[in-house]
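Removed: one protein chain of the complex. Kept in place: all other protein chains.
Letters A and B mark the chains as written, and numbering starts fresh at 1 in each.
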Amino acid sequence: MIVTAQAINFIAALLLLVAFAMLSQRRIRALVNLFAVQGVLLTASTLLTASGTGQTHLYYSAALTLILKVFVLPLILHRLVRRLQLTGDVEMLINTATTMLVGIVLVIVAFNLALPISEFAGTITRGTLGIALACVLLAFLMMITRRKAVAQVIGFLSMENGLFFAATSITYGMPMVVELGIGLDVLVGTFVFGVFFFRIRETFDSLDIHHLERLRER
Amino acid sequence: MPILPFASQFLETLLAVLAAPLLIGWVNQCRAWLQNRSAPGLLQPYRVIRKLFRKESVLAQNASPLFRLTPYVVFGSMILAVSIVPLVATGLPLSPVADVIALVGLLAFARVFMALAAMDVGTAFGSLGARREMLVAALAEPALLMVFFMPSLIAQSTSLTTIVETLAHRPFALYPSLAFAAVAFVMVLLAENARIPIDNPATHLELTMIHEAMILEYSGRHLALMEWAHALKLVIYFTIGIALFLPWGIAEAGNWIAIPLAIVALAVKLAVGGAALAVLESVSVKLRIFRAPEFLATAFLLAVLGMLTHVLLGAGT
Partner (left out) sequence: MLGIVSFWLALGVLGLSLGRERDGVRLLYPASAIASGLVAWIAGHALFLPPASLVLPLGLPGLPFHLRLDSLSAFFLFVLGLATTGVSLFATGYFRTGATASPGLTFLQYHVFIAAMALVMLADDAYLFMVAWETMAVSSYFLVTSDHRHEAIRGAGFLYLVVAHVGAITLLLCFGVLQGFAGSYAFDAVRGVAIPPVWASVAFALALAGFGAKAGFLPLHAWLPEAHPAAPSPVSALMSGVMLKTAIYGLLRVSLDLLHTPSVAWGVSALGIGLVTALFGVMFAAVQTDMKRLLAYSSIENIGIVLAGIGLAIVFHAYGMHALAALALLAALYHCLNHAIFKSLLFVSTGAVMHATAQRSLGRLGGLIHRMPWVAWTALVGTLSIAGLPPLNGFVSEWLLLQAFLLSPELPNSYLRMLVPVATAALVLAAAFAGYVMVKFFGVVFLGQPREPSLQDAHDADRWQRAGMLFLAAWCVVLGVLPVFALRALDTVTAFLLGTGLGDALSGDWLFVTPATAERASYSPMLFLAVIVGALAAVYLFVRVRYRMRTRRGAAWDCGFPAQTPRMQDTAEGFGQPIKQIFEPFFRIERSMPDPFDTAPRYWSRTEDRLWYGLYLPVGRAVRWLSALVARLQHGRIQWYLIYSFVTLLALLVLIRV
């Protein structure tokens, strides 16, 4: 039990590490790969929780995570990147160091917010709620600081990862129906985004989101 | 006063000093293989150093005594540093002289002398190298200290001997903070040893060099000492990394039987580490100098984050 908890803590820390790596990463392709790594970590932590607590439905959600977040979504994203010919650096609005500094502040905030909630949780992994919350906030931060729309989608997906992790760590996962629903939503959402990107590019010849500013009403 | 620990200390230091160029040779060999070049011999760094020692030293017209003193100061500091780090055994007589903070201070001491010597002749490249080196150091040094603080918090001590004994001999436990520390440490190691994302040890291209620009004016025996000290520095960083993150197999204080095994373990770890370094260097590209602060700031902030997770998760479990 102790070893499981320690291992989950360790994976939580790695998730945070990956979240920060995403925050400081400039290349889209590396971003997609990091997203896949996040999926792997999530699968591992879900499996560990499942074996540690004997909650069988967690095995299914682990399998779902593995298929969806490690294989399907990264593949779609890679295809998208290739089709849209997005190579090279993504411009960032703020420099890396400042972004990371803000990220650290977010981590502190997240832990402080999570502290009272995790007191009530009876799970073995309650210490990780703060990290899950931090992952959500960091993904949000990443969406804010990027210029290219694809990065925003990855940020959105990684936000969902954070939520999923929070759910497993505090209540041993959501009901199966909800999880399936979310999984499907994410998949469909990615397709919609994909279509959307092509439309954006056709209209503006670029995926730079500041072009969207022109869409407002005068 | 028992003679055995002192003899052991002396031999250990001597061994490290003599074997230091071997590591450089090994890394260079691995790099050559990875890049499909035919590799220079493993002993090439020794040949270079011997050649340099035999040559006469050419000093610039306006080199001050500080310039001539520096190679000796740097080399002396590295000798002290290598005798503080536990290589094959802990609890050696010199280890209480300096803890991890003092060790960082010692490396900084050597570096400041090098930077000052680089500015001494007053050439454009020398001062450029000094400025860049100090900039890299100003960000890498705090990152290194923060990396050290995580095991220090775990072991409740800043003494390397206590840290290593705590980490190596306690029941197995995963420390999330050490993951952050390890990543940050590798980044610092690359930066501080003039390795590829920050500096290229194999170049004399004027505008990109850092370390080479600093020792540009040295020749003969002074250069030999500088190169040797540089090799020692790499050994020091490697052994620090081994002591913090892979301490298993090190001999405890007074356990003389375990020492041969510990030497073998160390050699294997160094060989693997050197090969890993060569791989890492071959797959990454050198950063523009203006990106270097970002790279190092990332290392620093990762280390800060690691310390935070230690404090936070440590409270949770």
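Going forward, a residue touches a chain if its C-beta (ideal position, glycine included) is under 8 Å from a C-beta of that chain, and two chains touch if they have at least 3 such contacts.
Computed from a predicted model, the values in this text were never measured in an experiment.
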If I consider the whole complex, including the chain that's not displayed, which of B:Leu18, B:Leu43 or B:Leu66 touches that chain? B:Leu66
Touch criterion as defined above, residue of B:Val58, B:Ala202 or B:Leu261 at the omitted chain: B:Val58
Touching the left-out chain: which of B:Ser8, B:Asn28, B:Thr158 or B:Thr239? B:Thr158
Touch residues of subunit A, complete complex, unshown partner: 97-98, 104, 108, 111-112, 115
Subunit B residues that touch the omitted chain in the full complex: 53-54, 56-62, 64, 66, 72-73, 75-77, 79-80, 83, 94, 96-99, 101-102, 105-106, 108-109, 112, 115-116, 119-128, 130-132, 134-135, 137-139, 141-142, 145-146, 149, 152-153, 156-159, 162, 204, 206, 216-217, 219-221, 225, 290, 293, 297, 300, 303-304, 307-308, 310-312, 314-315
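As a working rule, only the chains that are shown with their structure count from here on.
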Provide the C-alpha centroid distance between subunit A and subunit B, rounded to the nearest whole angstrom. 36
Touch list for subunit B against partner subunit A, complex: 173-177, 179-180, 183, 293-294, 297-298, 301-302, 304-305, 308-309, 312-313, 315-317
Complex interface listing, subunit A residues touching subunit B: 5-7, 9-10, 12-14, 16-17, 20, 24, 95-97, 100-101, 103-104, 107-108, 111, 118, 126-128, 130-131
